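A protein chain is absent from this complex, but the other protein chains hold their places.
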Amino acid sequence: MSTTDSSAPISSAPKKTFLERFLLVELLKGMWLTLKYTFRPKVTVQYPLERESVHPNYRGILRVDESTCIGCYLCEKICPDKCIHLEAERGYTKGKGGKYATYFYIDHARCLFCGLCEEVCPVDSIYHSNEYEAAVYNRADAVHDLRILDSGHDIIHYER
Amino acid sequence: MADEPSNDSAEEPAAKPAAEEKPEAVAEKPAAADATPAPAPEPEPEPEPHPVTAALTGQFGDKVSDEGEDQCGTPIVRAGADDLTEVMTWLRDGDLKLNYLSSVTAVDYTTRDPRFDVVYHLYSVGENHRLTVKCGCEDGEGVPSMVDIWPAADWLERETYDLYGTEFLGHPDLRRIFLPDDWEGFPLRKDYPLEGPNLELLTRQQAAFRGGQFDRIRGEQAINEQEREMAGPGVVGALWVPEPPADESETETPDQEGD
Amino acid sequence: MTDFLIINVVIPLVQIGVLLGILGLATGYIVLAERKVLAFIQSRLGPMRVGPHGLLQPIADSLKLILKEDLIPGSADKLLYIASPIVVVAAAFTTLALIPFGEGITLFGYHIPGVIADVNVGILLILGISGLTTYGIILGGWSSNSKYPLLGAMRAAAQMVSYEIALTFAVLAGLMMAGTLSMVGIVEAQLDMGVWFIFVQPVAWGIFTIAMVAETNRAPFDMAEAESELVGGFFTEYSGMRWALFFLGEYTAMLVMAAINVTLFWGGWLRPFPNVEALAFLDAVPSGIWFLLKVTTFLYLYIWIRGTFPRYRYDQLMALNWKSLIPLSILNLLVTGVVMLLLA
Partner (left out) sequence: MLETKEFELNMGPQHPSTHGVLRLVLHLDGETVLDVDTVMGYLHRGTEKLCETRNYYQNVPFTDRTDYLAAPYNNLGYVETVEKLGGYQVSERALYARMAIVELSRIASHLFWLATHALDIGAQTMLFWCTREREVILDFFEAALGDRLTTSAFKPGGLRRDLPEGWVEAVLEFCGTFPARVEEYETLLNANRIWMERTVGIGVISGEDAIALGLSGPMLRGSGVDHDLRKALPYGGYDTVDFDVPVYPDCDSYSRYLVRMEEMRQSTRIVQQALAKMPEGKITGKAPKMIKIAEGVEAYHVVESPRGELGYYMIGGGKDIPYKCKIRAPSFCNLQAVGPMSKGLLIADVVTVIGTIDIVLGDVDR
């Protein structure tokens, strides 16, 4: 139970005199407020034309830095909805030793954008970009392969 | 935490080592691998029963058994299905004033006998104490309904019935609440596959998608073979196929991750 | 003979043509104004995309509505379903003929009056015809053969019939002052008295204003539509152009009610203080502009109220009418009569 003395009944409904009721005082107060708001600056952003920048911490579309990925499968393991898929091989093809990913795709249609993969990646190869425009015309396009993940997907920016 | 459970029960120490003994764990950054040093286990030789449990056992004797406390310090008791109504009525009207039924659920211990535990979480608005009551329930049998004692039990029991299939005898309207009336099986049972029992059906849908119909949806930009291989089957249908596709994967296994 | 033809046929036809042409556009722009004003109240900008500041939005909207598929529910009573939006629009448009928009002008030697038909029972006719709108709404709701429209139609019928009483009583008070039923006559009476009726009949004006909002089914009295309860009320099933006709009818009705309000209480086309010579320079502004200015103010009031208040409940709305407005308007009528008798 709370320690406050709020158990005392509070008259919840405001009392009004007859004159106040008859002259619609509270209604006019409300109308005065809305009238003032008519002339105040507006807060909305005209989206396709103007874009608000997001905070750097924002978890947008996933990207993978192909050159640093060591193919450790941690992101695939931690992903709660299994949207990351990769296969890694051992080799020296890309000018570095150790494992590298040969096959990597992320299904953004399933992604939760929870950031767990970013958190577990030991080499900070997979990360959330600040890009949030991920709408596509068909589901297959929501799947980003290693090429797209590395270089970023094409965003069709609205012109006009 | 403000109210770290001070009266650790016998179960508590068991939890700590288990939590810590796994350094090779699917490794994340090794920085904080070590947990808080566990509060020194206090192996009390004879754990004092919680006053709530004591009051209850004092009233009912053998009909209820003390099961210790959970990690929040809430006492747990177990009662038989036959005595449940009597015990619960006393809990509400008696000295403990547990007037608030917080939640009803069940736990499926597949191999145990009885298979289910129906769990009631009680609370006293005013006295501010909690109690967990458990009652065993065999598959196909039931426990008495609590609707007459707490009206709140109505939907909570329907939910439990819907997801576990435990009957509540005397419930006025025991129907499924979330799932469609003609749903087969009870999803939260441990033997119910994660992705549902109609896996074969879904796979067929998926195959249909992957075959002709999907291309129709895509129209002129028909997906080429390479792209399809790259995209993998998880893209198209509603289901995820765990392995990268070698060829047509007709059979799918339930999600095995987490084991 | 030519004069007769011109005065009685050509001029009215031209007037009607001009009025309908303007009105079609005006309704679109009232909708745009409503969206804009509501947006401003709500800290946003409203339509901005079509044309500069969304000024071409009404054209885009009407184009969309015309091109939209016109659905008729399978179980609907088709004849009535098609007829009811026409009834609503026709009734609303007819009343416009009786509204004096100005003093009139002289063109090519012919005096063109500011009103299409100055009938000597003008205001009675307006109230009568606008009452027909109710039929359109009831029929529309009923013929849809759907539950939400039916409820909406029931509400609309009850509401509009009840509020007509309060509305008429409020009008009566003004008419007693004017001593005529002609819309032009009412304005001229105010010119003769040298004072707008609002200053002598403030209570009647208040009642009229509340009743007019209710009569046109506008927030906070938009029971019949009540999109959060009845998902659109009587026109739930309508789509495309038929839906647009209901809309057109509603906004025309708003315009007509605002015009009556202005004519009856705010001196119609008269400038402020019509008899004060010192303000004669105000006559430079054409009378039609004064009228439109006043009507615009009332249209703004409609929108402003919608942006501020929650919605009444159906039974509370009826209670407000029967328990407050009607008794008050009768009392007002009585007082007016007594005072006029004493002064006469």
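Note that the chains are named A, B and C in the order they appear, and that numbering of residues resets to 1 at the start of each chain.
In this text, contacts are C-beta pairs under 8 Å (C-beta built on N, C-alpha and C of every residue); 3 or more make two chains touch, one makes a residue touch a chain.
All of these numbers come straight from a predicted model, not from anything done at the bench.
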item: Left-out chain, listing which of the shown chains it touches; value: A, B, C
item: Candidate in contact with the missing chain, chosen from C:Lys36, C:Lys294 or C:Arg311; value: C:Arg311
item: Contact footprint on chain C, counting only the chain that is left out; value: 38, 41-44, 147-148, 151, 219-220, 222, 226-231, 306-316
item: Where the unshown chain meets chain A, residue by residue; value: 1-4, 6-7, 9-10, 12-14, 16, 21, 26-27, 29-30, 33-34, 43, 54-55, 57-59, 78-80, 112-116, 119, 128
item: Positions on chain B where the hidden chain makes contact; value: 1-5, 11-12, 14-16, 18-22, 25-30, 32-36, 38-39, 70-72, 74, 76, 99-103, 105, 107-108, 119, 121, 123, 125-126, 128, 130, 132, 150-152, 154-156, 159, 163, 176-180, 187-188, 192, 194, 255, 257-259
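In this section, only the chains that are shown with their structure count from here on.
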item: Distance from chain B to chain A - Cα centre to Cα centre, in angstrom; value: 30
item: Distance from the mean Cα position of chain C to that of chain A, given in whole angstrom; value: 47
item: Centre distance in Å when chain B and chain C are each reduced to the mean of their C-alpha atoms; value: 62
item: In chain C, residues with contacts to at least two other chains; value: none
item: In the complex with chain C, residue positions of chain A that touch it; value: 27, 30-31, 33-35, 37-40, 42-44, 46
item: Touching residues (chain side chain C, partner chain A) in the complex; value: 37, 39-45, 48, 304-305, 307-309
